[in-house]
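A single protein chain has been omitted; all remaining protein chains appear in their positions.
Up next, chain A:
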Amino acid sequence: MSFNIMFLRKTVNVRNTLNRLPFNLNTNSILKYSINSSNHYDVVIAGGGMVGTTLACTLGKNTKFSDRRILLLESGKKFKWQLKEQYSNRVSALNPSTYNLLDRVGAWKHITDVRYGSVKRMQVWDALSDAMITFNHDELSEMVAYIVENDVLLAAVGKELEQLQNVTTINEAKIKEYQLPKKHEDTSTINMEDGTTYTCNVLLGCDGANSLVRKTMGVHYVSWNYNQKGIVATVKLSEDTENVVAWQRFLPTGPVALLPLTNKLSSLVWSTTTEHAKTLLGLSEEQFVDALNEAIWKTHQQNSMVTEAMKTFNKCLDFIQLPSSAVRQLPPSISGVEPGSRAAFPLGFGHASNYITKGVALVGDAAHRVHPLAGQGVNLGFGDVNTLDRILGEAIYSGSSLGSLNYLKQYESERQQHNVPTMLAIDGLHKLYNTEFTPVVILRSLGLQFTHALNPLKKAIIQHAAQ
């Protein structure tokens, strides 16, 4: 009884004080905070690419979000996927951790229903020396990576997303501007071109390397172009093989990689200079296949010092019974390219020094962009999704507001601790292999060979890349 009376008094009190006190608190801002308002969402995700859609699906399936409202804004048309016989040229190499995430949200079964390529072993070698390294689990028992077409992945996640009651997707969403929470505010406002306004407690920017969310946040962003282009294509192998190896060869112009799709097909990712890429795109299909085989097979003239150093080093390794580069599997040769599957995209590096500000977080390419040479780009983004899902769930289970810096900061520091070393390693590899300078070639060859010889070190690398 006393509780009720006090409660009543409280309500009256609050009304009175609202009128009396000169706070930064007008009726508008109160309405804005109202969760009953139909244009207010707990979470707004800007960008419905692979990472944004998966984030929406992951949060939507998180039991802590069962009574929350999530809005996914995507500028593109509603994605209607149809299985085509021809493989798409845009594929992703998914690491085991990304596999686990997709499996957890129920999307992997849809991918299995369609198709994917399996990588049980990776072989990386240097065009300017005999140095090489392989990555695989013992006896090829476990997958190192899965090769999935981006469209297949998006359709699989989309299928699960459609069934979620707590997630609304708006397609062809034209965002005019974001208003991020000021000092005494808790919500972000999203103004659309058509005049609609949405508000949210936390805004998650999954809007890619040119992120408008990031630009609105005004965080420091380090970026550069590699003056390289990545050429993608679907290529045919000249012989049917058990195609479970991912191949990557470092050429002086950039790495060329073949990712297994089927026993007859592989997906090509060939990074090279912008000028060379232009030439390659202009070639006829036969000429392109010849150029590609040359890139994979051609013996470059090796500097005698490099050859000598490698020989001596391999002898030492043999002597102490560590694996040398003597035994190696030969890469496949290519017989053809799927018509119309050739395309090129620019390669760059980008790093946001902050992933978060109050009520806002950047996810995936909006926060970080890497060279495709290690196939880590999208996996870093899925790693962000995993961490953000866990931390926002914790925030709700602790009664905290979703935009709270205390939780978002944890997301930022956990992800940067993983992403930044990975990004630096990838950029370092790019620089290391982008030269023909003999001392560097010797050092990198010995380094690669040494890493190959040391199983524990290799396992540590596999483990980091799998996270």
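We take it that contacts are C-beta pairs under 8 Å (C-beta built on N, C-alpha and C of every residue); 3 or more make two chains touch, one makes a residue touch a chain; residues count from 1.
In this section, contacts and distances are computed from a predicted model.
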"Small ribosomal subunit protein uS13m", "UDP-N-acetylglucosamine transferase subunit ALG14", "Electron transfer flavoprotein subunit beta" or "Ubiquinone biosynthesis O-methyltransferase, mitochondrial" - which is the UniProt name of the missing chain: "Ubiquinone biosynthesis O-methyltransferase, mitochondrial"
Sole residue of A:66, A:333 or A:353 that reaches the chain not shown, by the stated touch rule: A:66
Touching residue (missing chain; options A:83, A:343, A:405 or A:457): A:405
Chain not shown, touching residues in chain A: 2-3, 6-7, 10, 13-14, 17-18, 20-25, 29-30, 33-36, 63-64, 66-68, 183-184, 186, 358, 396-400, 404-407
